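Structure below; questions to follow.
A single protein chain has been removed from this complex, and every other one stays in its place.
The first chain written gets the first letter, and so on, giving A, B and C; residue counts start at 1 in each chain.
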Amino acid sequence: MLIQLIDNCPQQELENIMAQLKTHGFKGNLVETLSTRYIISNGKKEADIRLFGNLPGVKDIHIVEDDNKLVSRKWRVEDTIIDFGDGIQISRKDLTIVMGPCAIEDEQQVDTTLEFLKENNIRFMRGGIFKPRSSPYSFRGLGIEGLKFFSQKCKAAGIKVVTEVMQVSQIEEMYDYIDVFQVGTRNAQNFNLLDELGKTNKPVLLKRGMSSTIQEFLASAEYIFSNGNEKIILCERGIRTFEKAYRNTMDINAIPYLHDKSHLPVFSDPSHAVGIRDYVEPIALSSVMAGADGVLIEIHQCPQKAVSDGAQTLDFFQARRTIQRLRETVALRNKIMVG
Amino acid sequence: MLIQLIDNCPQQELENIMAQLKTHGFKGNLVETLSTRYIISNGKKEADIRLFGNLPGVKDIHIVEDDNKLVSRKWRVEDTIIDFGDGIQISRKDLTIVMGPCAIEDEQQVDTTLEFLKENNIRFMRGGIFKPRSSPYSFRGLGIEGLKFFSQKCKAAGIKVVTEVMQVSQIEEMYDYIDVFQVGTRNAQNFNLLDELGKTNKPVLLKRGMSSTIQEFLASAEYIFSNGNEKIILCERGIRTFEKAYRNTMDINAIPYLHDKSHLPVFSDPSHAVGIRDYVEPIALSSVMAGADGVLIEIHQCPQKAVSDGAQTLDFFQARRTIQRLRETVALRNKIMVG
Amino acid sequence: MLIQLIDNCPQQELENIMAQLKTHGFKGNLVETLSTRYIISNGKKEADIRLFGNLPGVKDIHIVEDDNKLVSRKWRVEDTIIDFGDGIQISRKDLTIVMGPCAIEDEQQVDTTLEFLKENNIRFMRGGIFKPRSSPYSFRGLGIEGLKFFSQKCKAAGIKVVTEVMQVSQIEEMYDYIDVFQVGTRNAQNFNLLDELGKTNKPVLLKRGMSSTIQEFLASAEYIFSNGNEKIILCERGIRTFEKAYRNTMDINAIPYLHDKSHLPVFSDPSHAVGIRDYVEPIALSSVMAGADGVLIEIHQCPQKAVSDGAQTLDFFQARRTIQRLRETVALRNKIMVG
Partner (left out) sequence: MLIQLIDNCPQQELENIMAQLKTHGFKGNLVETLSTRYIISNGKKEADIRLFGNLPGVKDIHIVEDDNKLVSRKWRVEDTIIDFGDGIQISRKDLTIVMGPCAIEDEQQVDTTLEFLKENNIRFMRGGIFKPRSSPYSFRGLGIEGLKFFSQKCKAAGIKVVTEVMQVSQIEEMYDYIDVFQVGTRNAQNFNLLDELGKTNKPVLLKRGMSSTIQEFLASAEYIFSNGNEKIILCERGIRTFEKAYRNTMDINAIPYLHDKSHLPVFSDPSHAVGIRDYVEPIALSSVMAGADGVLIEIHQCPQKAVSDGAQTLDFFQARRTIQRLRETVALRNKIMVG
């Protein structure tokens, strides 16, 4: 059961609702986001909403049988739109293209990439400054100093910064320099990190854990939402299976499934999902037809020299073609989905 | 190493080539198909093709390092086209749509389905008459009697019959009534069945085993080809993973990957790959953008009454919309892939 | 619902039971094995057994909610014992050790192996004569001629022959030469083969499919049983997972689980489950403590020269040590499980 409170619900009315819930054997979790307040109740399933619907302070009440209630489409049927306030939006009407290198390497690389993005009217740049690496001896990113010049240059170009946060202590450190916090696949169930990101007011691009079920993926999003942050992007990036011909197995089914179950935007990361340059474009295009609201694609001015993930990275020539084809594909999708 | 023999290569020249191979430490496997003869040699990898290239009887010679040589694109760079001789082709230029029920149930069902297919200009009907079922107590298909009326009605309608063969003894029994033999996922490594299908002259639609790697999938196709039948269609139908929200996990990566490694046509079966009606269309459309040459989709005049697989089956209203969208999508694909 | 009929149940009484089932909305499947006859009913779950328990011809009646009723322990609580009639039994009290090469190669190999087995008091020899191979160009076994000398030598030594059958047509061909039919992992859902093996009177050692769930594994056994053959051995041989450090992932959980759900004997195949010689022994010993009734282990007088699976094959020196340790382990197990 999910109870939306009226705006400025008086404390006394809130307490009364909580008391009524308790009387009828329910536990209530108060969730406060920037836009409103909710009570999430996980008591007996056979709740009778008539018991609570008319209590003072209740704006609306929904039966949501899903374990993950706040992110469920069962109570919020409209798609969540993430609005950056300057005309840039993440929404289902458009396709958000996020491009950039695996890792930020130096200023010149950022300049070159931004130039390419501007030419192609791309509004989001990705680039790692804290890199989770399987070996402790590998390059682990430029850190906060790298983020500073990356951020400053993006701002100047009118382009949003998307970069990975790896631990709680980095949130504050990074806050002023980023537009979207990215949570990587290895931290998809780092609940402390999710809790703290839920207390911020920046969008969170949440990658699916490489072996997370859809339910667990939505539960990770629920962690963020229930701490107060409604701006969440779900990102399918391939799962781990027996097949080793490619880096991961793109779970294309997840895209329509997540759209059906949740009101949150759903992105696709074809670069990691297949991990081989030549197949990134077809997987990106197929993601669009499956309904993706955005794609993350790794690009580099010279993939052969990239410090990481070169094998799955497009050069600018390839990226330009892919952007063009993505736009033609989304135009078709928008046309036939209405028609 | 793959050696193509000249047309009508004399027996003596063939024997000489074989002897030369042996002298240099290679084993030769003679493969004879309707169109030509090949020798497949799996000896030492560092073969020097100059030793054999000028022998009498040799038309062409290719180094093919793949384990699965005949199905590899390394020697045959052109896409294989399967031509039915009556104007119907399976080729990369067009999208082959195969529709029909999971199981043939009765004559009326076949009539109704054929009417729908004709209206929508679909040229292939699927329908099981031998059904592999997980429980021995389930309906196992109408058998050969069902095939007879299914076949007769399809012929009258100018529509090709695609149906599953489960064991060697059925090949002869079914031969005159079918246009395409389908091999199901549970028989994807039934090597005796593949051997015998390789000795026929009918196209084989080979479904990927639910846990077959791409290499094993191609090896199964190699079994068919090496027995003499070049008319093979590879069909991705979802693999088994940890994710249980859907019936299988569509391995969309496989579509561009198979196209890259093999000259054979690649189909997609979204019905089994996701197993939930509402997601069949988006997965079908995404398969097209990933490069699929054909799609298999389960339809039924009344899915609620289907004897099997109802939950993943489209009704005619849904199917009509999906056909329309598939055709718009393939038109876009053909346009942008050239552009 | 599972109904056991009285011995020599008259046809009329049987028909009456069937009619009563139908009247109450149930479907009855008659199953006839060497020892008795059963009716398996898969109708509504909420069957009231009092409706049928007193009908003439009914010996006993059980509610078995499992999908796979005949192989379930819910109606047959005693462990199935497979008795060869000459003092050799497969039962839970003892550990059945099956050893031999992956493939039968020649007479001398059989002689050498049998000598080793006799010295060590092993009563079952495994050895492939029809080999399922991933490549069509690999050695596919000596075939029926190999089986003849293999069988004749085993008989002379008082040792049972365990070998794989790959297709229906081989059953009759092999029948007189084998003691146990083995079904390989790739044929675990070859339902036609299972049906036909169910009509024979020889024990069937059924390997789990490499991606079969436990439910599917039991369903495959149900196929055999429901065709009339009660002599079935379930064999866990490793499943396919993301982990590629070893050939397969031994699913040790399956051993106690299968024992709990089914009355059939459960074997373990550590050679295939791990696929690396040095780890075969610890996995074999651990299988015993998990409750395995038997183990299949590949051995060869010279594993380096084995035509297949050499990397997972023990030499005689190693095998002797493993046999000794297996026997000490099973002695401990039998002691502590009682104590």
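By our rule, contacts are C-beta pairs under 8 Å (C-beta built on N, C-alpha and C of every residue); 3 or more make two chains touch, one makes a residue touch a chain.
No experiment lies behind these values; they were computed from the predicted model shown.
Peer 1: Name every displayed chain that the left-out chain is in contact with.
Peer 2: A, B, C
Peer 1: Pick from C:82, C:255 or C:319: which residue touches the chain that isn't shown?
Peer 2: C:255
Peer 1: Consider the whole complex, including the chain that is not shown, and state which of C:41, C:287 or C:313 touches that chain.
Peer 2: For the chain that is not drawn, the touching residue is C:287.
Peer 1: From the list C:152, C:215 or C:318, pick the residue that touches the absent chain.
Peer 2: Touches the omitted chain: C:215.
Peer 1: One chain isn't shown here. Among A:37, A:92, A:240 or A:272, which residue touches it?
Peer 2: Counting the whole complex, the residue in contact with the absent chain is A:240.
Peer 1: Which one touches the absent chain: A:80, A:96, A:163 or A:190?
Peer 2: Counting the whole complex, the residue in contact with the absent chain is A:190.
Peer 1: In the complete complex, the non-displayed chain touches which residues of chain B?
Peer 2: 211, 240-242, 244
Peer 1: I need the residue numbers on chain A that touch the omitted chain, in ascending order.
Peer 2: For chain A, the residues touching the absent chain are 27, 29, 40, 42, 67-68, 132-137, 166-169, 186-187, 189-193, 195, 210-211, 215-216, 219, 222-223, 226-227, 240.
Peer 1: Touching the missing chain, which residues of chain C?
Peer 2: 211, 213-215, 239, 241-246, 249-257, 260, 273-274, 276, 278-279, 282-283, 285-291, 324-325, 328-329, 332, 335-336
Quick note on the criterion: only the chains that are shown with their structure count from here on.
Peer 1: Please flag the chain sitting at the greatest distance from chain B, going by CA centroids.
Peer 2: Greatest centre separation from chain B goes to chain A.
Peer 1: With centres defined as the mean C-alpha position, give me the chain A-chain C separation in Å.
Peer 2: Using C-alpha averages as centres, the distance is 49 Å.
Peer 1: Could you put a whole-Å number on the gap between the CA centroids of chain B and chain C?
Peer 2: About 33 Å, centre to centre.
Peer 1: Using mean CA coordinates as chain centres, what's the gap between chain A and chain B in Å?
Peer 2: Computed value for the inter-centroid distance: 38 Å.
Peer 1: Name the residues of chain B that each touch 2 or more other chains.
Peer 2: In chain B, 211, 215 touch at least two other chains.
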